[in-house]
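Take this structure first; my questions come after.
All protein chains of the complex are present and in place, except for one that has been dropped.
Then we have chain A:
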Amino acid sequence: MTKMFKGMGLVSALMMASALPALAQDDPAAAAMVNIEAYSGIPEFTPPGDPFDARACMEGKSILTVPASSAIPFIKTIADGKDALAKELGFKHAQWENQGNPTQWIQGMNYAANNGFDVVSLLAGADPRFFEPQVKMAQAAGVKVVTSHLTGLEIPGPAGVDANTAIDYKQAGKLMADWTITQTDAKVNALILVSNEALSTDSLVEGLTEAFAKCPDCTYEIVNVPIVDWATRIQPTVQGKLQANPDINYVIPIYDSMSSFVTPAIAISGKRDTVKVATFNGTPFVLDLVRDGTVEMDIGENLDWIAHAMLDAEMRLICGLEPVTDSKVPLRVFSAENISEVGDPADASKGYGDAYVEGYRKLWNVTK
């Protein structure tokens, strides 16, 4: 009898498992909801590789971080986080302070090559395609060059760098699409704003289009607005599109700083009740806009977690371990339901739990 029950249980479990994909195909909103729910809670820590003795193998080693711009708080916070961690682990970490000018990035590369650094970390947008000869020169001088938080998982490291620690931008793209699908009962008509020159855009767009492909009644239009034109072009473009296509129910700016130009366009067009905004990055001021209801959803990443993950990957490279491509930095969906967890005003590292703090220290064989 017990055997029979066990057998029935197994059969029904198998039937349910096989029914799930069918359910997802029949009901895109339900399938999207599964993805959204998986990313709405406090994220868990997933180790990006095997444990190692960080203090021992980093003794006497050094890393120079060249941020995309020290004037951008998002990036500066990550670089400062790496500084603090390196101090805790007892090795030299320096930042090449700059204001986002490629000439300054090149100066940083030269500085690293001439001063015996082991690794140069090009952080969050310092794009080595702008200075490939200097990358080769630094490598010839024995410096390893790493791009950190620059591309999605599918994109190889550009300009012949030694390693590329990536973020799951494709998943972020999927989550933006899935959110709109769940909110409209799979009848999305979206205007997607992108900036093609950023390396992360390809992965984000791939995620969006893949998710929308599973939703037969969803339509979307992708418009490219270069980053330098955000302040002047986004507002008229969105206004024009909302006029030309009155059925648009979502605007998806793939980088959330675009939101400050999207939301006035929606208000001026008189469509605040019918057109919503879903976006990605978790920038504090946009999380504040989620709290006041101007933006409906923002996907965020924890900056301190990123600092841990990028430094972990760079240390592994120096220590001769398996290189890390997938940083395992988690994403979290913030909406009216959980926005109270990020603080008021929002803090870039709040709302993600602190599992990573202990997780990384165990991985590095240090106790706090």
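As a convention for this text, contacts are C-beta pairs under 8 Å (C-beta built on N, C-alpha and C of every residue); 3 or more make two chains touch, one makes a residue touch a chain; residues count from 1.
Keep in mind that, in the parts below, contacts and distances are computed from a predicted model.
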Task = Among "ABC transporter permease", "ATP synthase subunit c", "AzlD domain-containing protein" or "Extracellular solute-binding protein", go ahead and choose the protein name stored in UniProt for the chain not displayed.
result = "ABC transporter permease"
Remark   = Out of A:N35, A:Q95, A:Q134 or A:S269, only one touches the absent chain, namely A:S269
Remark   = Contact with the hidden chain, among A:F131, A:F261 or A:W305, goes to A:F261
Query = Which one touches the absent chain: A:K61, A:K214, A:R233 or A:R361?
reply = A:R233
Task = State which residues belonging to chain A touch the missing partner chain.
result = 71-73, 223-226, 229-233, 235-237, 239-244, 257, 260-261, 263-265, 267-270, 283-286, 288-289, 292, 294, 345
